[in-house]
Every structure is written in structure tokens, then in C-alpha cells.
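With one protein chain held back, the other chains of the complex are shown just where they sit.
Presenting chain A:
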Amino acid sequence: MADLRIDLAGIKSPNPFWLASAPPTNTGYQVQRAFEAGWGGAVWKTLGDPIINTSSRFAAVHFNGQRVAGFNNIELITDRPLEVNLREIYETKKRFPDHAVVASLMVEPKQEKWHEIVKRVEAVGVDGLELNFGCPHGMAERGMGAASGQQPDLVEAQTYWVKEVAATPVIVKLTPNITDITVVARHAVKGGADAISLINTINSLAGVDIHSWNTIPNVGGQGAHGGYCGPAVKPIALSMVAECARDRGVGVPISGIGGISTWQDVVEFMLMGSTGIQVCTAVMHHGFRIVEEMLDGLNNYLDDKGLASVTELTGKSVPKYSNWGDLDLNYKVVARINEENCINCNKCHIACEDASHQCIDMLTNADGKAFLHVREEDCVGCNLCSIVCPADGAIDMVALDSGVAPMTWNQRQKVISGLNSSYSEAEVV
């Protein structure tokens, strides 16, 4: 069994599985149940001046008969008095001294407000702080959450104010509702952030009821945008994590968040640079017990790969992630159909025919049996056929030796500009 312990910027936890600041971490009762179930850490539901929530708060996007492909909420930060939360944090930490308890914080962007809350939460023994600059709905209309998270200078200033008094590590939680997340990440680091966590939820409207014409969800017939999360956002979160991980101006540990539902998702986020991860929607959907299968799957994976510690995963795929201009234009893959595994649904044919490069033929052999064949010379290696193929092992994307040395776009442009300049020099002469 591999060592699952992690240390995220000085915050230690028995495993990389943390609950994200959200409804499942609303109370001490819940967080303690989570720790009993196996979660290694929890970021408490954001503390600040208690708010009033609406009734009717969540909505989900279901896909092809499966529940909760994506999840949307319009719930705000904690609606419970600060003293109550602090008392429960204290009790929880006392019962679970080895688990990570991180306080998520959100106050108005004023130095004294930040100083006050940091001191109060650190006094009850939290292991770290997470600054909520990401919540996209409700609080943003009051100048907090994503509203301040979308202003890099405000992120930097507020982080700085926190660091002035904080004794525990400070994580800055970033909003994805921004053009380039690395800009904000760099400002957080400039302000002194010890780590970043991302992503917070994405601006969303879960749907419109096509019969009542109300928004989903609606509060008495009226709706407002919410924050989107769950499996559907994973690719967006993963790319943002990867961008921050490979940015030399960021350079702090990452707590990865966004649609993590399985142990495989955890591995992916860690390979892309996360030191630990946070989960919410999977727990909203299945309860805290889901961590058991995630822990077990991760353990077996690490054993299979011969890795002694989960920390060995962190960042291993980051060097493999770069810019489009650095991709080898001479690399070539083609689709190959394995007839013995093909079930003749012809999905590849119609996808290629209508949406790609018309290179998969529907043919009939001498015995009258239908089969599919790729004209490799016309295949551009787009992968579409293998994506739509429902049969295991029926389509392989095979790398071919192009017989040409690798050449990226950037290299090509450099060569061309070199040629052009020598031409123009020649012309001048």
C-alpha cells in the first residue's frame, strides 16, 4: 500500500482527498462524518458575515438518462453565526487532529476585515486558510467572491492583508470566470499566497423549463445565474490547473478542484500539477462514502504503477503540456479498424463521412459480410471515429513513421522567416 499522505504548502493531511468548501462542509457534524468516512481534509463552508439563502438553490444537468452530468447552485456562503462555526471547527479539529481543516474566508475587501477574521479562525486551530475569491453568484453582486477575484490587483492586495497576520498557510481560491486564470494566480502569489486552489464554479444557468418557461432553478418564478460544477466542468478545470502548473510565475502548490468524481480524475489532476484535490459534487450526489472507492482505486493504481507515495504523481504530465505551436506537425496517426472487434454499427463511417474527412468506407467482402475500411492515405488522424466507436478495441489510432524529422509550427515559422530575411538581404545586395 502506497503512502497517501500529502503536504500542501505546509498543510498536512492523511490523504489527498479534501472536501471543497461547499454544502457538505457546512457543519461540524458533516465534516466529522466525512473524516470518519475517510476524507483526509475539509475546507469549511466559507465563513464571513452570515447571509440569507434562497429556497430552491440547486439544479443539475442530466445527460442521456444519467443524473448529474453537471451541477449548478445559487447558494451563498455560510448562513450560520461565525461563533457557531468556530466552535464546531475547534471540536472537529480536537477530534481529528491529524486531518486537515482549512477555513474558507470571504469578507469585504478591507484590510481590517481580513485581519479580524484571520485572527479569529486561527485562534480555534485551523490548519490553513482558503481565500474565496471565486464564488460567482450572489456574493459577487456585493463586491466579494468572484467580483474581487476578477481584479488581479484586488486579489494581490487582499492576499497581502491576510498574509500580514496569518500564521497558517494561505491558499487563494481562483475563479474560472476570467480570460486568463494565470494572471490572477500570479497576483495571488505576488500577494504572498502559499498555494492556489482552482477552479471555483463557472457562471451558469442550468436550464429553462420548456413547459413553464421558468429558469432552472427558479425562486418563485425568477432565476439568477449560478455556479456550475460537476463532471461536465472537469476538462475546463484540468486545463486551468495545467496552465497554472506550467506557469513559472505561479510556482506554488495547487489544490485541484473541478468535477472530480473518481480516482482516475484524482490521478489526472495530480499528474497535471495538483498536490491535493477537493471534491464537492460527487459527495452531493452520492454522500461521503464515495471516498472509499476513490481511496481504494487510487491505492491499487499506485501499487500497480509501483509508486511508493501519491506525491510522486504530482506534476508528472505538466512537461507534456505546452503550446499548440510546439506540437510536431510531422507526427501522423491513422485509424485502423480491427474487424474481429467491430460490431458494424457504422458510427465511425457516418461520423467520418459527415464530420471529418470521408475516409471510412462501408464495404462487403466476398462472403457478403459487411465490413468497414479506413483509406489511410485520406485519414488525417482526427480520432473522431475512435471517439464515437462503442466497441472495445475496434478502432486503434496507430502512429505512422512519417519519414520526416519533427517540425513544429514555431520551428517552421522560424525557418521561413530565416529564409525570407536571407532573400531580402539578397535583394538589397
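The working rule: a contact is a pair of C-beta atoms (placed from the backbone, for glycine too) under 8 Å apart; a residue touches a chain by one contact, two chains touch by 3 or more; residues count from 1.
Just so we're on the same page, contacts and distances are computed from a predicted model.
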Missing subunit (named according to UniProt) among the choices "Nucleoside ABC transporter ATP-binding protein", "Xylose transport system permease protein XylH", "Dihydropyrimidine dehydrogenase" or "GMC family oxidoreductase": "Dihydropyrimidine dehydrogenase"
Which of A:R186, A:K234 or A:K347 contacts the chain that the document leaves out: A:K347
Sole residue of A:A69, A:V165, A:V219 or A:A391 that reaches the chain not shown, by the stated touch rule: A:A391
Where the unshown chain meets chain A, residue by residue: 64-66, 343-347, 349-350, 362, 390-392
